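Contents: one structure, followed by commentary.
With one protein chain withheld, the remaining protein chains of the complex are depicted in position.
Up next is chain A:
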């Protein structure tokens, strides 16, 4: 019988360098295959254009310059590689903005989440290629820093996936504790979550972020800490918790998310903001000196034909300036103008604006990027006249007990 070899490796490493290179190649290939799959699974459906979300143009003008045509095909992956002014322009258009809550949506209990919005700077946080960049709503950079988000710092973590993969979070930067509060997730390790329901996105935020160490206290490779905002189902207890439970940040109103809504760039009625004095320091708009003016002020955009519109899509017309006034005041279409709402206020018929008593104040601050939205004007208006109160909200959501008996009824019916 053959002699049995009992030699063991002696003073030699067990694995050869070539074997290691082979293993690393296999690992890299497997990772790249995974990335390619993810890319195919999630990204194709999210290519959304840069030009179509630019200043709304009348549909009768099918002008597409070659340049903007290219931009049509810009997807998140390509956008994540943009630099400078182009990146600013692109990112400025990508945040989802809530409408202001002017009436209570149906089925608030079952279809909506609620969370206490941190006060601070709303921004996109993008991690890729070993750095993390936060951009404000106008697209300009707030911070450039290393973080523990995927590919958020230059470390040699093989598991973080390919260096191309990027993650995008929707955050509010809270100055007081220098923390990014994550309110939504747009992309994760190259996955696009645009097409996912908010229910899914919140699940993802909760399960994925913790894996990265993003919640760790700041360190050399993790300059700012990230934190979650507690999200509640919109029943009585959820609403009460969001409204009054202590949080480590200063609150600025409540945010409501429709559970089934996808992430949508621009203003959407499927996300809503509501506030009162108890949960926000900024219920009523202030002027440049921080004072609440006697009369409500609104900013509207002057159109070619003299109409004054909101930033909504389609825009809501609040009034009209006559040509001579425009010429006299040296105004041009596209200007953002400030008005006060006079004694006669806003007249609504069946939810639609019939008439507004506008008093021209002047051009708006240069920093303003767009006109007010309809819902904002209406919310501010109602705050001054007949505010929507917490009790109204509570009254509209059923208590857990109600729900149970409801469910029971249905069963018995069946």
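Basically, a residue touches a chain if its C-beta (ideal position, glycine included) is under 8 Å from a C-beta of that chain, and two chains touch if they have at least 3 such contacts; residues count from 1.
Convention: contacts and distances are computed from a predicted model.
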Chain left out of the displayed complex - its UniProt protein name, from "Pre-mRNA-splicing factor 38", "C2 domain-containing protein 5 isoform X47", "Sodium/potassium-transporting ATPase subunit alpha" or "Importin beta-like protein": "Importin beta-like protein"
Among A:211, A:287 or A:344, the residue in touch with the chain that has been omitted: A:211
For chain A, residues in touch with the removed chain: 1, 4, 6-8, 10-11, 13, 17-18, 21-22, 24-26, 28-29, 32-33, 36-37, 40-42, 44, 129-130, 154-156, 163, 196, 200, 204, 207, 211, 220-221
